[in-house]
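Note that one protein chain is taken out, while the other chains of the complex remain in position.
Now for chain A:
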Amino acid sequence: MNKEKQHKQPWLKLYSIVLIANAIYFIMFYLIMQAF
């Protein structure tokens, strides 16, 4: 059990950044699509 806990990977800020960036891309694509 302890071994399992040791191996558990922490959530890095970078993961949030890449997912938020992806969401921003979607919003931008949506706005571009609406504009043209």
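By our rule, a contact is a pair of C-beta atoms (placed from the backbone, for glycine too) under 8 Å apart; a residue touches a chain by one contact, two chains touch by 3 or more; residues count from 1.
One rule holds in what follows: contacts and distances are computed from a predicted model.
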Can you tell which of "Simple sugar transport system permease protein", "ABC transporter substrate-binding protein", "Ion-translocating oxidoreductase complex subunit G" or "Sodium:solute symporter" UniProt lists for the chain that's not drawn?
-> "Sodium:solute symporter"
Tell me where the left-out chain touches chain A, residue by residue.
-> 7, 9, 11-12, 14-15, 17-19, 21-22, 25-26, 29-30, 32-33, 35-36
